[in-house]
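Of the protein chains in this complex, one is absent; all others appear in place.
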Amino acid sequence: MAITQLVEYEDAPPEVRAVYDDIMATRKVDWVNNMWKALAHHPPTLARVWSEVKTVMAPGALDPLTKELVYVAVSVTNNCEYCLHSHTAAARAKGMTEPMLGELMAVVALANQTNRLAIGYQVPVDERFRSAPPRSPG
Amino acid sequence: MAITQLVEYEDAPPEVRAVYDDIMATRKVDWVNNMWKALAHHPPTLARVWSEVKTVMAPGALDPLTKELVYVAVSVTNNCEYCLHSHTAAARAKGMTEPMLGELMAVVALANQTNRLAIGYQVPVDERFRSAPPRSPG
Amino acid sequence: MAITQLVEYEDAPPEVRAVYDDIMATRKVDWVNNMWKALAHHPPTLARVWSEVKTVMAPGALDPLTKELVYVAVSVTNNCEYCLHSHTAAARAKGMTEPMLGELMAVVALANQTNRLAIGYQVPVDERFRSAPPRSPG
Amino acid sequence: MAITQLVEYEDAPPEVRAVYDDIMATRKVDWVNNMWKALAHHPPTLARVWSEVKTVMAPGALDPLTKELVYVAVSVTNNCEYCLHSHTAAARAKGMTEPMLGELMAVVALANQTNRLAIGYQVPVDERFRSAPPRSPG
Amino acid sequence: MAITQLVEYEDAPPEVRAVYDDIMATRKVDWVNNMWKALAHHPPTLARVWSEVKTVMAPGALDPLTKELVYVAVSVTNNCEYCLHSHTAAARAKGMTEPMLGELMAVVALANQTNRLAIGYQVPVDERFRSAPPRSPG
Partner (left out) sequence: MAITQLVEYEDAPPEVRAVYDDIMATRKVDWVNNMWKALAHHPPTLARVWSEVKTVMAPGALDPLTKELVYVAVSVTNNCEYCLHSHTAAARAKGMTEPMLGELMAVVALANQTNRLAIGYQVPVDERFRSAPPRSPG
């Protein structure tokens, strides 16, 4: 049960429909998933978050599949059931195979394990890591 | 200040030195970072975790740089200062450029934002996500 | 399914009934929500936590609605489904409108985003923030 | 130590200076805090996040002080040292007194306690909470 | 709904069956719980994680019940529904009584409360804690 009512296309005011139309056109699909129908109860958040997702998840220095894998990694760590379902579906659509999913989960789980060991022992940062040089593109 | 004393190579018992030697040989470096020196106070954990890191982070269905990016994403979300420094250094060594770092952080931050919106509104999972078919490799 | 059995009023020992009675009298309602029925399996925790909730959530330097909004913000960040439902209901009962909910969620989501950016880049605290003077009431 | 170099005004490219100028003009101050200098290493993130902060934290259905209190509550729960310092300073500047800070921390701590009890016992959501009616403004 | 299909014994390849057999033999039970059936979709993770659980949870300097209580404490804090059910069942099988569960939850909830107070106020670590001497066994 959602905390607010989901806004369906036919009940949506024009500024919400405009975002729904852009979501469907950008993603080349004919439906809008529940996340956006929930955000639509507060139209400025809907418009702002969609614009942000569209910009940040576009191809850039990182390819779209890598971005989805990172998204899934965060969603596992934060325990977001909705996001896990939506972003593993997106990752599969962009080419994630089952062995890739298996390795992704293994890395996420390992990082959660070693994060706690570094925190638990309060391991001091090595000076050598502090001086690792950044790398320019190209 | 660490919760336990760091174990230096010269003070280490043979089973710890064997792990340190394998770390340096595998990574082709001549030093061991503090994480392992802290774990060395409990040799079975040192051996087990190193074996796990060596296995999970090796090239596979995902390439080593992608695995480091995922590691950084988890470390940001868990707020692990040590891991952030060690794994951004590792990611840079494996080819992460500054624009890639910028996009990585943007995706991590966005996912943390949308995770909270999906959780906050308790958005129900769309049936269509549940039926997304897995994809075989090749 | 709960991890323990919920204790109904009619099955409750006297010290549990006394807390249930105080909850209903304080809140001017004729029912007790499941949280307390679960805590009742360990009566000292029931009494202690109810006393704490009653004290901390009472009007003070912050008004009761502001306290509920803060409670919801924490519950979103911790992903507590029960708490989200109980405290958005409480906030609505104390005057939270739908636009207020929309802005609350937007602030919570934004803070989760910028928290990760500050952590991810390990941004050093500005000296000026450290010297911000506290403000006396009145 | 930050993960990236902070970008000072005098070294900043024009699109970064434009954001810095807008931050100072909007906040009526003559300096820019480190958060923005870190984000400036990736100018699109700087511009996007500043625009978002400016929009979301503006007065609306919730007043600016309430928004800062919510920001602090999230930053405590996420353990973001930088954000704690910057947003308690902002909250004090907007009128948060020491008794208000004391009550804020008490509510945040209590919510973290009761969140874990509700989660730990897997308390089922009461049907009555699911049917709490939303409230229209005015 | 799981993100991957659960692998039943009769459909499992030999290396998966070998792990299932070892789980049942080690635990002296005639069934395998869903966690392992999910991990089985990526056999190297199944083998590695089972080996780790078998080693770490074995009797040692800490007894098996204490280890289960610690496991439950982490699972509450991370909000892992599956782990809560599996590890409270395991703790009960190893001797956890209802009053022990009640006290465990009270300590977990209290620690979550005081953790946020220490973080929220950014309390500096006392020098005396830094010099607490480690204690040798025996």
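To keep things simple, chains are lettered A, B, C, D and E as they appear, and every chain counts its residues starting from 1.
As a convention for this text, contacts are C-beta pairs under 8 Å (C-beta built on N, C-alpha and C of every residue); 3 or more make two chains touch, one makes a residue touch a chain.
Keep in mind it's a predicted model, so treat the numbers as computed, not measured.
A.B. asks: Using the touch definition given at the top, which of the shown chains does the missing chain touch?
C.D. replies: In the entire complex, chains touched by the missing one are A, B, C, D, E.
A.B. asks: If the hidden chain were put back, which residues of chain E would touch it?
C.D. replies: 1-4, 6, 31, 33-35, 38-39, 45, 49, 52-53, 56-57, 60-62, 66-67, 69-71, 73-75, 77-78, 80-83, 85-86, 88-89, 92-93, 95-104, 106-108, 110-126, 128-130, 132-138
A.B. asks: For chain B, which positions touch the chain that isn't shown here?
C.D. replies: Answer for chain B: residues 1, 3-4, 41-42, 44-45, 48-49, 78-80 touch the chain left out.
A.B. asks: For chain C, which residues lie in contact with the unshown chain of the complex?
C.D. replies: With respect to the unshown chain, the touching residues of chain C are 1, 4-5, 44, 48, 52, 55-56, 125, 130, 134.
One rule holds in what follows: only the chains that are shown with their structure count from here on.
A.B. asks: Under the document's definition of touching, what chains do chain B and chain E have as common neighbours?
C.D. replies: The shared contacts of chain B and chain E, listed by label, come to A, C, D.
A.B. asks: Which chain has its C-alpha centroid farthest away from the centroid of chain C?
C.D. replies: B
A.B. asks: Compare the two sides of the chain C and chain D interface and say whether they are made mostly of the same residue numbers, over half shared, or of different ones.
C.D. replies: The interface of chain C with chain D is built from mostly shared positions.
A.B. asks: Which integer distance in Å separates the CA centroid of chain C from that of chain E?
C.D. replies: 28
A.B. asks: I need the residues of chain C touching at least two other chains; which ones are they?
C.D. replies: Counting only residues that touch two or more other chains, chain C contributes 1, 3-4, 45, 49, 77-81, 84-85, 88, 98-99, 101-103, 105-106, 108-110, 112-117, 119-122.
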